[in-house]
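Before I ask anything, here is the structure I am working with.
Only one protein chain is missing; all other protein chains are in place.
Letters A and B mark the chains in the order given here, with residues in each chain numbered from 1 onward.
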Amino acid sequence: MLAEALILSAILFVIGMLGVLVRRNVIIMFLCIELMLNAVNLSFVALSRFIGIEGQIYVFFVMTVAAAEAAVGLAIIISIFRHYETVDVNNFNLLKW
Amino acid sequence: MISLGFISAGSIQAGGAGGFDPLLPGLILLLPLLGFALNGALALVSGRRSADRVRNSIPEEDHTAGSVPLTHSLPTWIGPGVLLGAFVLTAINFVRLLGVELTEPVIRSYWSWMPTGTLSVDAAIQLDQLSMIMMMVITGVGFLIHVFSVGYMKEDPGYPRYFAYLNLFVFFMLVLVAGANFPVMFVGWEGVGLCSYLLIGFWFQDREKADAGKKAFIVNRVGDFGLLMAMFLLFATFGTLDYGAIFAAAPDTLLYGGGIVTAITLFLLLGAVGKSAQIPLYVWLPDAMAGPTPVSALIHAATMVTAGVYLVARASVLFALAPVSAAAVATIGALTALFAATIALKQYDIKKVLAYSTVSQLGFMFMGVGVGAYAAGVFHLMTHAFFKALLFLGAGAVIHSMHHALHSTHKDWDAQDMRNMGGLRRFMPITWITMWAATLAIAGIWPFAGFFSKDEIIWYVGTAGAFSGLYVVLWGIALAAAVLTAFYMTRMMIMTFHGPNRTGEPESRHLHEAPLNMTIPLGILAVLSVFGGWINVPGSVRESFFGGFGVLPMSDWLDRWLAPVTQSADAVRASQLGAYADVAPVGGGHVVWGAIATVMALVVVIVTARYFLSQPIQPAHEDGEPDRGIGKVLYNKWYVDELYDAIIVRPLIGVSRWCWRVIDRVLIDGTVNAVGSVSKGVGWFGSLFQTGQVNTYAFILALSALAVLGAFIF
Partner (left out) sequence: MTGLLDAMGYADWILHALIWLPLVGMAVVLLSPEERAKHVAFGWALGLFVLSLGLWWVFDPDGPLFQLTSMTEWIGAWGVTYALGMDGISLFMILLTTFTMPVAILGSFNYIRERQRAFYSLMLLLQVGIVGVFASMDLFLFYVFFELTLVPMYFIVGIWGGERRIYAAVKFFLYTALGSLLMLVGILYLYWQSNLAFGFASFHYFDLLGTPLTLTEQLWLFAAFALAFAIKVPLFPFHTWLPDAHVEAPTPGSVVLAAVLLKLGAYGFLRFVLPFFPEASAHPTVVLVMITLGVIGIIYAAWVAAVQPDAKKLVAYTSVAHMGFVVIGIFALTTNGLQGGLIVMISHGISTGALFLILGMLYERRHTREINDFGGIAKVAPLLATALVITAMASIGVPGTSGFVGEFLALLGTFERYPMLAFLAATGVIFAAYYMLPMVQTILFNPLDREENRTMEDLSGREIAVLSPLVGLMLLIGVLPGPILERMEPGVQAIIEWVDEGASGALLDAARDRGTEPGLGELPVRSELSELGTSALGTSTYDGTRRIHLFFRDEG
């Protein structure tokens, strides 16, 4: 049972990661990050059955952080969209220097 | 911690032998310092007032007419007053010392100046025969010159400042001669240099005069460097810098003719050469004539420039232990005496003639102390102080008068150029007669003061021929220099006072004798110039014409007076070198050569006088400069200033510029800035990887994560 859960988690994580790397739309990338987080959550939950309750606690942490991240991230995206009228990351290079 | 009983108290450390109890010795030094403080305060007040006038374009106050402000009337009394006080105190102590057999100096120590742990230097003064006689000359001649200055400087807006500097100078000069150890002496040594600097550049708004002051200070510093090094060597050798300890230990500690004592004395000599304007550092003294004339009389003739002679006499033991250095002293003295005399032959500025004459006479003193005739050197120092001060003051009176005459018609002639003078004896008889007395004295004509002192030096140089052939040569040089002295001094007197007047008719009506407060000092100095030499008539020849066939009093007095100071040096010389010869190198005794010298001088004076009286002399603007031959070279002072400029001053400035532009800016700052540039370059290269694309970053992040994972697995 554990193995299946971890494999699913890994598949979800890779899908998420590829999404982040390949897609250009910020919203999609954002969703992919959420996917990765939840993939990790899945492995936490699965492992907590065998190792201990801490894994489930961490899941709560991750969910909280993800929620906060979503709030901040979406706010940034909206303000960027208002400015550039696009959500294509190729147009954003403010991180340079 | 500090003994504040500066004036009366002070602990007696050593001496007191023979019952000499000096009266308030500290006060002798303190009085001029007090004068400086008071005059200095007045000078600042008047300086600020005059500054306000300059700012508001109001002409300077004219103190000749109307009421004189307090700032200009008080210094008249304070300046000479403190000197009179100091002189009286010195004289009292001098008289007290006269009846006492003082073998050890009396030392008064006031406070511990530099107690570092291994070095201990006290602020202490020392009274002995040498310092007392120096103090007598300084305060005595100094007082006369202060009095003269009242008349000479009265109209100058900087009058209080002048007296402040002059008082300060006397203070430092007294410190120089009274200091009981080398560092205290050095305080006076550099202090007089500082005052000299300030007084040469007294009229500082004239660029040339300010330059002259600067030159004097810098050249003197070369000498001071020598003195510093000598002090370091002395400390390294003896572990102390007190005169008493060093001179007492020297004969036993130092090897005769050894390297250390030779080095010490050569460095001392460098100091002496700087201060006493000897070759090669004499160049500042002629320029120093830019100062007011009484300053030239006091500082650049009578007192400060003789400090080198004093130093050699003070450290006589050390010089006696270092025959090479002693010979160097005598040789430098002889060369300077002759060299400066040749330059004096062709100068037209009355003060320049006297300046080179001073350099030359200082050379004589160096010869004296160089051959071990310390008393003779000090003797000439003293008589020279009388007659050279007189000559300078007389020249001052002449310049004063000439200045007024030329000023009356606004003629822009040089008031100091002898070619513009002539026939002044009719207008200034007292100046004329007193200056002739001084001229005969410096020319070395019996029985004037200079004869005795100069003859004694020449005699000792000649008889030192017994030690080395070098002194025979120096003796010849000394005789030649003596002849030249008679020549250029007579030339100066004739050009200034005799022949027709060349000032111009309307101007000559304004030529006048100096006021009483200027002529009285001249008179007193003239008396000293005539009789001053009688204190040291050689005892051995007293019965001849020399001693007026036994009439002149006080034979050998100065020799005996200074004996306690020089005895250890004399002992060293006597044991190492033996006795002086008793005939001159080419035969003939003291009497014979004395007669030859005085006759020779007399002949030169007469011949020169006749020559210049018959020679038509043109005023300066018609005459121009000599343009060829030796005359041109002498007129241009052997081009030494130009030479120094070319080989020292310019290269130094060039090197300095190069250091700044190349080493500092290019090499060091270039390296520093290069380090900065390299850092920037590396940063720029790194920034190339910052594309700003989120995907790139995410991709690199993922790759790196994989790499780390991979590293864990394999």
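Definition applied: a residue touches a chain if its C-beta (ideal position, glycine included) is under 8 Å from a C-beta of that chain, and two chains touch if they have at least 3 such contacts.
Because the structure is a prediction, the values reported are computed rather than measured.
Shown chains touched by the missing chain in the whole complex: B. Across the entire complex, the residue among B:24, B:222, B:249 or B:345 in touch with the chain not shown is B:222. In the complete assembly, the contact with the undisplayed chain comes from B:191, out of B:75, B:191, B:462 or B:564. Seen from chain B, the chain kept out of the figure touches residues 1-2, 43-44, 47-48, 50-51, 54-55, 111-119, 123, 183, 186-187, 189-191, 194, 197-198, 201, 204-207, 210-211, 213-214, 217-218, 221-222, 224-225, 228-229, 231-233, 235-236, 652-653, 655-657, 659-660, 663-664, 667-669, 672, 676.
The rule is short, and it goes like this: only the chains that are shown with their structure count from here on.
Distance between chain A and chain B, defined via averaged C-alpha coordinates, is recorded as 94 Å. Across the complex, chain A meets chain B through its residues 17, 20-21, 24, 29, 89-90, 92-97. On the chain B side of its complex with chain A, the touching residues are 687, 690-695, 697-699, 702.
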